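Omission of a single protein chain aside, the complex is shown with its protein chains in their original locations.
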């Protein structure tokens, strides 16, 4: 549909970070997650995204995650690594670490915690790109950073070669459409959607690929969805998406009012992967709690209804 | 795609309210807008929506608008009328007025200005439905009322026959998808999207029709988009939508920082209709200003680029 | 402390609107509320404020409220009346009604429901002031209208004679302080705080008076607080305020998660007035529910602890 050949496309799940009972990185489980995703036919791996509990991991833990994922991926697909930090120098430090550990690209958000301004966000991306010798993707995630990255800001950065693509988790589909149209002629530019419930619709709007947290649980489903959309079989894409929307109900397993949306959502992904035999525990980083036996049973039932083999 | 036969479908533009130079309802222009939309093949008319400056019109002016639109529509398509008021008794009063003036259905939002609660929103819709003998649609517009109508609230209201449909301007496409899936088996239920920039994507997600403000300017385009989507020709739908996204740039004609998004957007629609010869002035309700000659020239250029005959 | 003689000062409670069991205005109870407040020594009455359920009342009901309050006040204190509507023409219509029914001043907010802009808010107040031959106060209530009225907007309006004062319920005490300092030389300007929990602190900051919802329940307390602050006895003012903060716990009587903050707060004020024998019912406007027997008992206990005679 577009004149460009995106650098990154297909399904690029934000890889969850399994933990041991003691809260350490569970390297063996993380390797199995990577294997599970590669088996599913993913087009890349996004390490240290929001679904990877990036905001919960110390720099040392983050390094370990990058090392395990790049090792397990072994060059089969590109590994995109989050350098998600409050401001420029901190993001550069993490992006440099990622580069040293074998990342293929890095991802940064707008500054957060502090109040910011369009001109500062612009400089933020330019400074990171100048400091790190890897492609840089912009991550638009206002629910976390409380700033929106508008096409008016992103398209000049793309045209100037500062950013190689965008991961859009903004929920602003009008803005996404304008970005897709504006980036149509930019060679290599990659437009990825994080809206796991409407990947079909966002691909119709112009996405090159998706970054679905739920893709950790059912990579095959998201790959079928992607392939159907690419060949223009929108009915099949829609049916697959509808099935995945039903599967997404696992995030409602946590008893209402007892956990954050993050703990409920990521906790459900981990619990599902545990039930599928991919990872060993569903332990969450503090201060989040893990889902309990009753909640786990709810998730097991949901997986079965969606046709996944528990 | 669904088991149901929606009561309302197709393109149902939120009809703009033309004003005379003195700020009165310009009845002749409003009749011409209705004619322009009927010529375009619309499936209904939404009177007194946000794009109709409903929040700017006194009750007397609102009555006049309903009267002119229902008169001009003359039963050719259903006329859905906004009863958009802060709370229940006020909305009932306006819904009753609409019923008396020939409306086919009424539309209400969640309570606003005041803080509200799920249980109160639920009662709000139930009380309105009980008081007015017309189908009731729920209008989900958090940018205006600062509450989101979740599927968990709407689907029981639909199942109980309280609401006949939803006009979604929430921008939350995940929620929209869950609503579409949940309402699939409800006979007659109508799911309308207000996201004029992604009507194709929202129809793929399950919308029965659209309520595009920009549809005032180019009803033919939105009708072509709708018809392509209905017959499964998503490439044509997408191309038409992309053209309309470019046309939507008219809302950026207002000089930055000099007007609200409402004044810039509705002002652009009115100015375009004036340039197209449909309405006489582009006068806006106070306290909004009208677009000036320079801004009007920008819009004229944009209309020409989109292939509209100025 | 200031060079000016404020037009309005002292305690000016936002008068609650008692309803009959059928939801009509309870005129006799409303007259008793006015008597109760006058007995308490208030310096004015604010009719049709947020605490008066203004957003819940139809225009006819609003007219009735104005009529009863101005009648019962009988010129003893000024009656300030809310003309709280979405936009300019609608506010002017209500302000005109208030003027015709004996109001001494009117109060308007920024436009709401619709998105707005500083230049439009400025025009909004200027148009209302030009249309109505009564002093106009600006009501800064971002929690309801989602726009903040900054000193940079308000002070020019005050200097130009457009607004005679401000009722501040913004919760932004830095902005309030800057407004107080900026208005110090404006003769007649009245700066009223709606922060019922920190009236002492806001008077130290420069308020001329207060508009406390809780003042419906305990006008004597707020008047003692005011008088202590005026004579510079801040320890007494603080002690009185601390007692009133404890009394304010009545708003937590509603069972958590079962009502909006508005229903819980105004419901508590009405229930307290019912327990004090001032009004007949604690009926709330739809879609709010009334507090029940158990919640009423909680409030009764709280009133006793605060030394009020139930």
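Letters A, B and C name the chains as they come in the text, with residue numbers starting at 1 for each one.
The working rule: contacts are C-beta pairs under 8 Å (C-beta built on N, C-alpha and C of every residue); 3 or more make two chains touch, one makes a residue touch a chain.
A quick note: this is a predicted structure, and the numbers were derived from the prediction, not measured.
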Neighbouring shown chains of the undisplayed chain, as defined at the top = A, C
Touching the left-out chain: which of A:35, A:59 or A:161?
-> A:59
With respect to the chain omitted from the figure, which of C:146, C:167 or C:195 is a touching residue?
-> C:195
Could you tell which one of A:8, A:112 or A:248 touches the chain left off the display?
-> A:112
Hidden partner sits against chain A at residues 23, 50, 55-59, 61, 84, 86-90, 93, 111-117, 119-124, 127, 143-146, 258-263, 285-289
For the chain that got dropped from the picture, name the residues of chain C it touches.
-> 1, 171-174, 176-178, 181, 195-198, 200-202, 204-205, 232, 234-235, 238, 241-242, 245-246
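The rule we apply is simple: only the chains that are shown with their structure count from here on.
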Specify the contact topology among the chains shown, as one of line, ring, star, complete or other.
-> line
Greatest contact count: chains B-C
Chain A and chain B have mean C-alpha positions lying a whole-number Å distance apart equal to 35
Using mean C-alpha positions as chain centres, tell me how far chain A is from chain C in Å, no decimals.
-> 49
